[in-house]
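What follows is part of the complex, with its chains left where they were.
Chain nomenclature is as follows: A and B, assigned in order of appearance, with residue numbering initiated at 1 for each chain independently.
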Amino acid sequence: MKQVIVNPERCVGCMQCMLACARVHSRSLDLTGAALETPGPRSRVHVGAGRYNEGFPNRCRHCDPAPCQMACLTGAIFRDPASATVLINPDRCINCASCAMACPYGVLRFHEDATAPPGRAVAVKCDNCDLRVSQGKIPACAEACKTGALVYKDLEAAMGEKTRQVARAMSSGEEKPAIPETVALYRSMKRAALAIKNRAEAS
Amino acid sequence: FDPKAEISVTQDGNRLFEKAVKDNIETVWHRHEAQQPQCGFCDMGLSCRICIMGPCRVDPFGEGPQTGVCGADADIIVARNLCRMIAAGAASHSDHGRDLVEVLESVSKGTAPGYKIRDEDKLRQLAGEYGVDMEGKDVLAIAGDLARAMMEDYGMRQKAVTLVSRAPEKRRELWDKVGITPRGIDRETSEMMHRTHMGVDNDWQSLLVQGLRNALSDGWGGSMIATEVSDILFGVPAPKPTMVNAGVLKKDQVNIVVHGHNPVVSEMVSKACMSEEMLDLAKAKGAFGINLAGVCCTGNELLMRRGIAMAGNHLMTELILTTGAVDMMIVDYQCIMPSIGKVASCYHTRMVSTSDKAKFPGMEHHEFHPENAEKKAMALVKTAVENFTNRKEVMIPVEPQEAVGGFSVETIIQALGGTAEPLIDAIKAGKIRGAVGIVGCNNPKIKHDHGHVTLTRKLIEKDILVVDTGCVSVANAKAGFKLASAADMAGPGLKEICKALGIPPVLHLGSCVDNVRILVLVSALANALGVDISDLPVAGSAPEWYSEKAVTIGVYCVASGITTHLGPMPPITGSLNVVNLLTRGLTDVVGAGFAVEPDPEKAALFLINHIEEKRKGLGLDS
C-alpha cells in the first residue's frame, strides 16, 4: 500500500505542503477562498526549523499501535481499517489533549475546524487525504512537495530505494554525490552560521 | 525569546534587547525566528515570480521541475533574481543622488531657503569635471549648470556617466572592452529590469554582465553624485570627535534621532536643533538642551560633517526606541524597518516620516521639500521639544563611547601632509600591508556586530588599514577602534603610522553612498602607482550585509577591481554556474571577484592572504 514517506534531508523549508494541506481541508478548496473562511483551515503537516534553521516536515506517521489512539479515553481516535489511517471523530473529542501528550511527534493541534461541530476546538491531525486518495489523487502535501521530502510511495519500494542509495553512498568511487553540490553549498552556509553563532555565544 | 539571549556583541544591544523583551516589544530577532525555516527555493534563488505563468521553482535535488513554465533553468532564474537585486540597489542610491541634484538646482534658483553652497572649491572642481563653462559666472549660476549637467547623467543622451573619468585609464579601457561602461544612471536600471522580463535576456552570463554595468552606474554615477553634491551643499567632511552607542541619548535633554539616508532632511533638523528659539523652548520645558543623534546613514552623514553622535546601526533602530528616551525620531528613507512605528507606540516617542517617497505604519507624515525644509524642521523640533514632558521611564543602558569620524579623501590626503605619497610609502615599506573597506549593514542571521568587529580587529592586527562606512562604522566606533589610542590594537607597522599621524587604525569614511570615497581613494592610489585598481593590495568586505543596496555596492566594487568578501551568502546557491562566475570567473573579466565566508575569522585570513598576494604581484616585498 502506498503512503506518504518523509525524506527530511530533502526538505527546503518552503512550507508549500502546509498551504496545500490547509487548502484541501477547507470548504472552498481554493487557496484564496480558503484564507477567507471561518474557521480558517489549518495545516495538519507542520514544518519546523532544525538547529541550523533547515526545514523539517513533521507529519503524522499513523503509528501502529498509535500512542494517541491508546491515550484517547473517549474513543474519538480510531483507525480506518481500509486505509490504516489514524482518524479523529470530532464529535467525540473532548479537547483533553491526552493524545497530544502521548504523540511522540507532536503533530496534534487543537482548534476549530470545518469538519468539527461549530464553535468548539477539537483535536485535529493528518487524515492521509483519504478523501483525495479515494478520488484517485495523492495526498496534498506530497503533491505540493517538489523536492521529494514528502513522497507518496509504496513503503517497500521506498525502503528498497533508500537501501540502494545508502549502499551506493557507502561504496567508494560513487560518481554522483548523494546531495547535489548546490544544496551542499547552501547547507554549509547555514551550518557555518550556526557554528559562528555558537562560538560567538561562547566567547 | 530569552531576555538574556546575547543577540549582540555590544552591551547596549544586549541590555536594550533584555528591556525590549520585558516590555513585550517584538523585535527583528523575534520576527526572524518566526520565519524559520526560511523558504529554501527563495533562499537559493530558485523561485521565480517574474510572470504569472508562474510562480515557478526549480528543485535543487534534480528530481522535480528543472525549469520554470517558460523554460528558464536554474542558472537563468538565479541570475535574473540577482540582477533585479542589483537594479533595486542601484535605483535606491541613484534616486537618493537625484534628490540632492534637485536641491542643488533649487539652491541655484534661490528656492531652497536654509540650504547653500558650503564648499565652493568642490563645486568648482565638479563643474570642471562636468565641463561646465564657469567663465564669468557666479557660484549659483555654476551650481545650476552643474545640477543640469548631472541630470544628463540620469538620462540617455550620454555615452558614459561623467565621473567614470575618475577611474584609472586601464580600468576604463577594461570596462569599454567588456562593454560595461555605464551609459546613464536610470537607463542601466531600466535596461536591467527589461532584460529580466520573461523572454528577454535568457543567458545567465550576459545578464550578469549587465548587472555589472548597472552596478557601475551606481558607483560611478548615482552614489558618486550623491556624495559629491552632499559635500558641496553641506561641506567636505573633516576629522572630528564624536560619541557613539545608545549612551549618547541624554536623560536630561530633548533627544531627537534621525534615521534614514538623506542629509537633505537631517541637515535641516540639525540646524533647527541649534536655533536659539528651540534651545530656549527646551529650557522652558525643563530640558538641558536638545540632543540630536543619528542612526543608520543619515546619522553617518551628520557625524561626518558635524560630529553629531550616533546612537546605533540597523539592528539597533528598534532597541534605541526602547530606552524611552527618544522624544522624536525623524526618518527619511532606506533601511527603516516598518516595525518601528509599532515599537514607538509603546513609548512616548513621536515618529515622523518626511520623504514624499516613503511612508510608514504608525508615523505622522510631514513632507520635506527644498522650499519648506527649513521651516518644517523647526516645526518638528518644536514638537519634539514639547514632547519632552511626556516622557515616562527612561533607561540609558551604557555610557557613550568616544570616537573620531569624518575622514574624506580630501582630509586623509591632508592628514598625510597634502599628498598620498606617505601612504604609498608606508604601503611600499610594508608598514601598512594594505587596506580593506568594511561596509554594509546588520543582519539578524549574524550576531549583531560580531562580523564587523571581529574582522576589523583581525585585520588591523595584521597591519591592514581599515576604512568603513554605513552600519559597520558604528559597530567599529562602539568597539573603540576609532580613537587615536586604538593604534595600540594595531600591528606594529600600522601602529607606528597611526601614532605618527595621530589617526586611528580604522577610518570612518561615511555613509553607504560614501563608499564612492573608497573608489576615489583607490583610483588615486592606482594612478599614483601607475597600475589598475585590481593590482592594489586592497579589498572590500560586507560581513553582515542584508540589503539590495549592499549587493550593488559589492558588485560595483568588484567591477571596479576590488575583490570583495561577503558574510551572508546571496541567494544564488541554486546555480553553481553563477556561484562560480562570481567567485572565480569574474577575476578573468574584471580582475576581482567575490568570496563568501560567514565566519569573520576565516574571512580575515582570506583578506590578509589576498592582500599579500597583491603585494607580491606588485613586487613590493621582493
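Heads up, the rule we're going with is that a contact is a pair of C-beta atoms (placed from the backbone, for glycine too) under 8 Å apart; a residue touches a chain by one contact, two chains touch by 3 or more.
Keep in mind that this is a model prediction, so the values were computed, not measured.
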Point to revise | Full-complex stoichiometry, written in the displayed chain labels | key: A x1, B x2
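The definition used in the following text is that only the chains that are shown with their structure count from here on.
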Revision key, fill the gap. Chain A to chain B, mean C-alpha position gap in Å, rounds to 43
**Study point:** chain A to chain B touching residues, read off their complex
**Key:** 10-15, 47-50, 53-56, 146-148, 179-183, 185-186, 189, 192-193, 195-197, 200-201
**Study point:** In the complex, chain B residues that touch chain A
**Key:** 6, 9, 36-44, 57, 59-65, 74, 445-447, 450, 568-569, 573-576, 579, 596-600
